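All protein chains of the complex are present and in place, except for one that has been dropped.
Then we have chain A:
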Amino acid sequence: MDFELTREQRMIRDMVRDFAETEVAPIADEVDRNDRFPKETFEKMGSLGLLGLPISEKYGGAGADTISYALAVEEIGKACGGTGLSYAASVSLGAGPLANFGTEKQKETFLVPIAKGDTLGSFGLTEPNAGSDAGGTKTTAVLKGDRYVINGEKCWITNASYAQAVTITAVNGQKKNGKNIISAFIVPTDSPGFKITSPYEKMGVRGSNTTELVLNDVEVPKENILGDPDKGFGQFLHTLDGGRISIGALAVGIAEAAYQKALAYANERKQFGENIGKFQAIQFKLADMAMEIDLARTSVHKAAWLKDQNRPFKKEAAYAKLFSSEMATRVCNQALQIHGGYGYMREFGIERMLRDTKLMEIGEGTSEIQRMVIAREIGCF
């Protein structure tokens, strides 16, 4: 057993940390305040190859492993949760299905530009009435001649305003038992009838682009169906498993940032004539925070390692996502508490972290869904 990162993994972590501290952290507050997607940051990330980090070199990526990817997401999340979310969504949810299930031609056309950072990746699954229950998808795709005609609505879709194409799930027929067959389709964002707006006022991750998609008789060529048309939605669950590792990493990054601020504050804030870090009430909070962050990071790295070894990682990805996200909310909440009144003030940056990290318990499968996944994996039927 070896807990040491490889030299390459450390180099990638150091580079991303350096980049995030210099380019991402200084604008995190402004991006949050103005609800602004920092396009310039993503251009810089693209030119450094970050947007293609785990994608194979054959398709314009860097071909790094999942552990390196988790390290990169953590470092960006430490600087800005919103930027981290858009980054993880592009790589895991946007590029992931194309890399796993795309044909050679689909990869050339749609994956390469994401890996090179010319566009962002985007995956459209959630609908107003179908979130955790993807089976309730209402969007339809009907084959007419050699084209699919797609109709429906998607909500809370990350990155679509900055994407060349969105991979969208839609009902594509019925199985013999009457259940819907759900397939995924690559839909170019400039298709006629495809409307993308960003109407949301979010609590956190405000630097991330979150969109509503309306598809009104949008036509895509037949060959834009992604993956095996008969296998249905099940095949994409693999993609969500991978995405969960990155959400875990993002939560660890946000928690680490809040913890570091709280530790520094505890060692300089004086009350009753002493640094508050001298009081056990504060020490114990910080001890718990440090411990929980380390455990969460270890769970993220274990899931990433399993994925890199091509071993099953569904359960471990759910562990990592569930524990890290709930841990990060606890840590940010306690970090705010340690800051007292100052923590409640915007300028200290802690309240943003708490708002940002709350999403980690909801996006890419709620905590409740993670528990269902784990329950199934451990043999509850």
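Brief remarks on what is shown
FYI, a residue touches a chain if its C-beta (ideal position, glycine included) is under 8 Å from a C-beta of that chain, and two chains touch if they have at least 3 such contacts; residues count from 1.
Criterion: contacts and distances are computed from a predicted model.
This figure omits one chain of the complex; the name its UniProt record holds, of "Iron ABC transporter permease", "Electron transfer flavoprotein subunit beta", "Thiosulfate oxidation carrier complex protein SoxZ" or "NADH-quinone oxidoreductase subunit E", is "Electron transfer flavoprotein subunit beta". The chain that is not drawn here is touched, among residues A:A64, A:L85 or A:L98, by A:A64. For chain A, the residues touching the chain absent from view are 7-8, 10-12, 14-15, 18-19, 47-50, 52-53, 57, 62-64.
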